[in-house]
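All protein chains of the complex are present and in place, except for one that has been dropped.
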Amino acid sequence: MTRPSLYSLTLALPLLIWQLAFFAVPLIFLIAISFWTVRNFQMMPDLNFGNWERILTRSVFWDAYLRTAILATTSAVLTSAIAFPAAYAISFKLSERVKQWLIFVLIIPFFTSYLVRIYALQVFLSDEGIINAVLGMLGIGPFGMLNTTFGTLVGMVTLCLPLVILLQVFSLNFVNRDLVEAAHNLRCGRLRTVLAVIVPSARVGLVIAALFAFILSFGDFVSPLYLGGGNPPTLSILITDITKSGQQWPRAAVVALMMIGTLLSVAFAAITYAYKERGK
Amino acid sequence: MNMQTQVISDAIVRLEGVVKKFGEFTAVERADFEIGRGEFLAIMGSSGCGKTTTLRMLAGLEDPSEGDIYLDGQRVNGKATWDRDTPMVWQSLALFPFLTVQENVEFSLKMRGVGKVERAQRARIWLEKMQILEFAGRNISQLSGGQRQRVALARALVTEPKILLLDEPLSALDAHLKVRMQAVLSNLQKDLGITFVYVTHSMSEAFSMADRVVIMSRGKIEQIGTPQEIYHAPRNRFVAEFLGSANIFTGKLVEKAGDVWQVETAHGRFAVKASQAVAKSVGDTLSFVVSAEKMQIGALGAGVAGIRARVVGEEFVGASAILFLETESGEELKVQKSHGELASIDLHSGSTLTLHWEPEACHVLPGE
């Protein structure tokens, strides 16, 4: 291997150094402080497994863990299911111009504040809110939607839906149109072609879209807090609760690391599944 | 004008006044022809001539804008491709990459609700026939081009259809493999006795495999006939030029003496032997062709006109060579001769030759 030139290093290193120093190191630092102790509201360097023991033996943590995992999984499945017919129609049924335009429209939500959107959703979902007012005019309700799991899921789907539709559209755009026609030609009807040909062809993209929905929902704290009521807590809420109570940063670090571990395992499993080869 | 060169007693496909438009663009201007049961029909033309669109209308992947298509006596306009029995082999082959070879072949059986055991059985028969049984469990990506071709054929044929549609299936193969697959396809079609409709831009593929050839250009059908008919009796200038080896002359018919006509051209007056099918009277303009191998070099016989032309190039074609010549008025002529015959002439670039031909060597284009 030749020695890297000054030129290549000048271009490659700044980003590497920045992300190492301000992204990787803080995350590694998180591992370190998970073994520290807190005395008199001060963190002291240490090699103490007490924080891990304390968190991992608490049912509060495991309840939150399970709840968060179920919420995130539900959100990923729900969002994928809602997104797919839309993505399919955008990719297969619309003209190129409308397609481009819709993609642009779906990018817009990324540049709006999630907090602001959730606050607006509160207004929609609350007991005297807009949805219940509309339902009331029809003589139904009111339904308690705020501070429920339903509310949390509405928020999560709001967060994930544009991204999932876009990722699905991009993967569906790569589905070879000849394959769809070939399936039709071989007696495969409309719905069956979607299931037997389009979904397997776009599998990698569909799985990755669902994975992103899982990641976003798993780490989200705004929806569970503002639309779900925050009690019982999810893992993100647990982190903020722990940091607030007596500077217990080391314990919060343990929860955070458990979350990162979970996300990495899920991502690894999903990507392995997505790229799994058929045949010999 | 009547495009149909013969009436087919037992047609499996009939196209009646079929027109296909995509917005402003007319892909197929008017198609009227029949395809016989058990026939190998090639549709030939350069890209954009409407040949693939015609095939896709047969498959049910496009609907005609006007006219009717009959399959087995039944009008099929508007009928979905999955309700027809017209399997197609795609130019890209369109094999499902997420299924194994055998699963690809089983696909249409599965769609018809054939049980698992029977499916596997029938698929394996076809894999065996196509000599790819050993690859049954493989992924498509692990196969060579020729093997994929065979999978695509097996997949389309496994339901034993009466007709198979092929859209330039050999275009991705190298020259050597192409010739081998041509033989495979030819034999397959004869053995099965089913109809093949084969779209291609290659004259050699069409002429070596097909019973009849349809030549299309810009959405119009220029000629339908057997390879021999087309080769020896092109209908018009387009077909003659498409075949590539003909010299075309245009002139005025000045005298008819039985079937020997006198035609006055820019190069002089020529005697042309006309067939009875051409309806022209004295004073009409007509075009005739003389194929390159029927051109003769050298001294003129009595009463035979000749053309002087300068040699501008030479191309070897196996046992013979084609000379390219230019007349004084700048028109290109082609002469095909054996190497032996050419060696006896003092030949170099720039030498001037006298060319002539027998009246019997001429073919009057009926469509001009």
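First chain written, first letter: the chains are A and B, and each begins at residue 1.
What we mean here is this: a contact is a pair of C-beta atoms (placed from the backbone, for glycine too) under 8 Å apart; a residue touches a chain by one contact, two chains touch by 3 or more.
Criterion: contacts and distances are computed from a predicted model.
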- UniProt name of the unshown chain, from "ABC transporter", "ABC-type spermidine/putrescine transport system, permease component II", "Malonate decarboxylase acyl carrier protein" or "Chemotaxis protein CheA"? "ABC-type spermidine/putrescine transport system, permease component II"
- Neighbouring displayed chains - absent chain, whole complex: A, B
- Query: In the complete assembly, which of A:Ile82, A:Val199 or A:Ala274 touches the absent chain?
  - Reply: A:Ile82
- Task: Decide which residue listed in A:Met44, A:Ile130 or A:Ala269 touches the omitted chain of the complex.
- Result: A:Ile130
- Query: On chain B, what residues meet the omitted chain?
  - Reply: 60-63, 78-83
- Task: Over the whole complex, note the residues of chain A touching the chain we left out.
- Result: 1, 4-5, 7-8, 10-16, 18-20, 22-27, 29-30, 33, 82-83, 85-86, 88-90, 93, 102, 104-109, 111-121, 123-124, 126, 128-130, 133-134, 137, 157-158, 161-162, 165, 184, 190, 212, 215, 218-221, 225, 236, 239-240, 243-244, 249, 252-253, 256, 259-260, 263
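One rule holds in what follows: only the chains that are shown with their structure count from here on.
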- Message: Quick check: in the complex, which residue numbers of chain A touch chain B?
- Response: 176, 178-179, 181-189, 192, 196-197, 200-201, 203, 277-280
- Query: Inside the complex, what are the residues of chain B that reach chain A?
  - Reply: 59-61, 80-82, 86-88, 90, 92, 94, 96-101, 107-108, 111-112, 137-139, 142, 155-156, 159
